[in-house]
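Only one protein chain is missing; all other protein chains are in place.
Let's turn to subunit A:
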Amino acid sequence: MSTLLIKDLKVVAGEEPILNGVNLEIKAGEVHALMGPNGTGKSTLSETIMGNPLYQIVEGQIFLDGQDITTMSVDERARAGMFLAMQYPTEVVGISNADFIHAALNARNGNQPVAILPFLNELKQQMDFLEIDEDYADRGLNADFSGGEKKRNEILQMMMLKPSFAILDEIDSGLDIDALQIVAKGINAMRSDEFSCLMVTHYQRLLNYVVPDVVHIMMGGKIVKTGGPELAQELEKTGYADLSGAVEGSDND
């Protein structure tokens, strides 16, 4: 099970309303894409699901596998099975990439240490899969990684931590075509009945490699249209202008 349910979510950042009543259900095994113009609240939705304290929920609820996680802290949500691949992953020089992933696994394992040898074997295997040089295991977390390397490292963490639900916030931004294919390969490798995912993206090209089950369009802090993969292809042709009338009074069910 890995179902995410969001009910009438309203969120402010400081005094400013960003999300104005988001309803969304992502069932186990599904991959959803969230698209929309800049500044419509896509990243805010991602961060709010993860529990970023910069955003305050003023109304609505978030459920993961039936459990209300609305008031849970960020780390509690992560240990409940959630993962956010961030748009701008932070650099932390003082801990190696491998040590950090191992620490995160231990935390998710109820602070029971995960056996080191199998961990290292799996890490090597996944790094090979994502074509990440093995030196990167010993380098500081994201330290001096290029933009593309950071994105691949987010996918590596996701594959190692095996969340039941992942949010990928513009995982395709700044990637060249080869890196995009590798990242897509990693996402596709995660697909199963036990995993669901929300991909935030601006571009159709990621969806050519990771075909979503459902595509949502967000505008004005709401989801204004929902459809299949063809919706993203239509958007490539028409842009968002045709949808601007849908913002007011939209019902995104």
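Assume a residue touches a chain if its C-beta (ideal position, glycine included) is under 8 Å from a C-beta of that chain, and two chains touch if they have at least 3 such contacts; residues count from 1.
One rule holds for everything that comes next: contacts and distances are computed from a predicted model.
**Q** Which protein name, taken from UniProt, belongs to the chain you can't see among "Phosphate ABC transporter ATP-binding protein", "Fe-S cluster assembly ABC-type transport system, permease component", "Ubiquinone/menaquinone biosynthesis C-methyltransferase UbiE" or "Na+/H+ antiporter subunit B"?
**A** In UniProt, the chain excluded from the picture bears the name "Fe-S cluster assembly ABC-type transport system, permease component".
**Q** Looking at the whole complex, which of A:Met86, A:Leu130, A:Ile155 or A:Val214 touches the chain that is not displayed?
**A** A:Met86
**Q** One chain isn't shown here. Among A:Ser2, A:Ser43, A:Gln126 or A:Gln157, which residue touches it?
**A** Reading the full complex, the residue touching the unseen chain is A:Gln157.
**Q** Which residue, A:Ile6, A:Ala78, A:Ala98 or A:Ile155, contacts the hidden chain when the whole complex is considered?
**A** From the options A:Ile6, A:Ala78, A:Ala98 or A:Ile155, the contact with the absent chain belongs to A:Ala78.
**Q** For the chain left off this view, which of A:Ala13, A:Ala28 or A:Ala107 is in contact with it?
**A** Touching the chain that is not displayed is residue A:Ala107.
**Q** Take the complete complex as the reference. Which residues in subunit A touch the chain that isn't displayed?
**A** So the residues of subunit A touching the unseen chain are 50, 52-53, 73-75, 78-79, 83-84, 86, 89-90, 92-95, 100, 103-104, 107-108, 111, 157, 161.
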